[in-house]
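Could you have a look at this structure, given as structure tokens, before my questions?
Complex shown without one protein chain; remaining protein chains in place.
In this document, chain identifiers A and B correspond to the written order of the chains, with residue numbering beginning at 1 in each.
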Amino acid sequence: MSTEIALEVTDLHVRIGESHVLQGISLSVVKGRVTALLGRNGVGKTTTLRALLGLVPRSRGQVILDGVDVTRAPTHAIVRRGIGYVPEDRDVFAGLTVEENLRLAERAGTGRYDLVYQLFPELRERGRQRAGTLSGGQQQMLAIARALLNDNRLLLVDEPTKGLAPLLVSEVAAALERASELATVVLVEQNLGVVQRVAEDVVVLDGGRVVHAGPAQKLFADPARVRQLLGVHGASRDGAA
Amino acid sequence: MRARTYVVPLAALALLAVVPLLSFDVPRLLPGPLDSPGTLQLLALCLVFAGVALSYDVLFGFTGLLSFGHALYFALGVYVPAIALTKWEWGLPQALLLLAAVALVVPLVLGAVSLRVGGIAFAMVTLAFAQAGNIVVQTNPRNLTGGDEGFSLNVDPLPDFLIGVVNTKYLYWLALGYAVLVFLVARAAIGSSAGHVWRAIRDNERRVEVLGLRPYPYKLISFVLACFLASWGGFMWLLLIGVTPEVTAATLTLTLLVMVVLGGAGTRFGAMVGGFAYTLLDYRLRSLAGEERIQDLPDVFRVPLSEPLFLLGALFVAVVFFVPGGLASLPARLRLLVWRRRAEEAS
Partner (left out) sequence: MSTFVLLTITGLGLGAMYFLVASGLSLIYGLMGVLNFAHGAFITFGAYAAWWLSTKVSGSFEVQLLVGAAFGLLVGAALAALVELVFIRPLYRRPVEQVLVTVGLALSLGALVYGIWGADAKFFPVPDWMLDTTTILGANIPNDRFVEIAVAIVVLLGLVGLLRFTRVGLVIRAGVENRAMVTALGIDVRKAFTLVFALGGSLAALAGVLSGVYYGTIDPARGTSLLIFAFIVVVIGGFGSIGGSAVAAVAVGLVQQYANFYVADWLDWSGAGDVAVMLLLASVLLLRPEGLAPKVAH
């Protein structure tokens, strides 16, 4: 079992306007594993991912990716080190076709189209369709496909099952499992069923701080602790938030 | 604490008030001794633009509305009374009443349309309306505006103490009065509850809506007030200079923007200082450009130095880059610099 650290975050602070959103986040993500970032709404999970990429300015802290300090680097340079980002709102380009969305994401002409189309055959069929006319679920598939297209070492995935029907949730979970074989995954997810299925480690946030970090199995074996940290029942739930 | 913050401005005001009584020379900067008509006219213009710049700051610095058409309302103040007095031969009170009415109705109507959009589109629309005004003036409909030559103001209806070179000092005091009036009105408006909403709109319009307020009426009030104040500045221009089509050009609004940013947008005195200083600097650069020793320089120096707007534009760019808060932010910056220097020396 590898204990190499893929991502090391130290004392990350983010201020948005007058709000001190992240108040000193420190976490380690082990290479090759799936780490779930959990917490109630508004605790700063999405902000953490965006801060890692430099999409929000960081007032303090350090981000080390595969041993390299990327704290000062611009977003595109950080991403080029091998990160695939699946944002919370998918952010596919509505005016571009499915194929153009993928081509845009492709780096250096080495896109793994076979892999992507194998996982999501619909995308091949709808290649010339404008992404804005896809259903929510299809857009989610496209967003994930985009992140898997390159040989990325780290995937940052933000609430991929949000608003999806149960069947699609299952498909996404399966895609995440496949992705975890290929890369380190940091997953923000409210659906605990999915988390239990794919996550190996968990980090729980509250009020802009890390309040718990450890193996997923251990946490979910303790429903009271889950309830305390996340305010929900620990049982498996699929679909509804 | 409150009293102390007014000592310097009040002293400055007192100094400005007695200027026409002083026979003091400021070589290089002013065309003659302080009480000479040429100097008084220049200083009066500086005061007028201090006021007009502040009126623009109400819109831009305090409400966050980037208008590119402010010059239109200044131009109304020049042309409406001029036309009433000269072409229609009205008396002064009627002409002023007409200006007041126009200066309320026109911004109300144009503002109502322009504020339907925000940000950049708003800026473009205000620019377009101002350009329309420019075209109206240039094309001289029914020979009212005098086209690109302007026309002479009929001074008969004006009170005697405002006419004639020897009475320039009264015009100066009138300009000072205008600047003070704009300051008091603007301060009162900004300090009022509407003023607080303006600043909230400037900082985060979405949050204002979330609080249950509709930004649109507040923006409109700010717009009408700012334009109304500016048009009286235009009337002052009419008295000091006359009817000149250049007041309708887009350049004037841009220079207002420069004045405000130069002095410091959204500060108490920044805009006024910026307006005063810019007007003075513009004059000084123009007279410098005409001097022989400049004209004799080789082209590469002569060309930039003979165009004041080039230097002022370059200065503006430099300010935006290095001193974004304008002159008003300099005291704080200097204090920070001194503090840092002291800290370094101590360690």
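Basically, a contact is a pair of C-beta atoms (placed from the backbone, for glycine too) under 8 Å apart; a residue touches a chain by one contact, two chains touch by 3 or more.
This is a predicted model, so every value here is computed, not measured.
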Checklist outcome for this item: Going by the whole complex, the chain not shown touches A, B
Checklist outcome for this item: Of the candidates B:Arg116, B:His196 or B:Arg342, the residue in contact with the absent chain is B:Arg116
Checklist entry - From the list A:Leu7, A:Leu53, A:Val70 or A:Leu219, which touches the chain that is not on show? => result A:Leu53
Checklist entry - Which of these, A:Ile16, A:Ala94 or A:Ala174, touches the one chain of the complex that we don't see? => result A:Ala94
Checklist entry - At which residues does chain A meet the chain that is not included here? => result 53, 55, 74-77, 79-80, 83, 85, 87, 91, 93-96, 100, 103-105, 107, 146
Checklist entry - Of the residues in chain B, which ones touch the absent chain? => result 66, 113-114, 116-117, 120-121, 123-125, 127-129, 131-132, 135-136, 138-139, 141-142, 250-251, 254-255, 257-258, 261, 303-304, 306-310, 312-314, 316-317, 320-321, 324
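By our rule, only the chains that are shown with their structure count from here on.
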Checklist outcome for this item: For the pair chain A and chain B, the C-alpha centroid-to-centroid distance in angstrom is 53
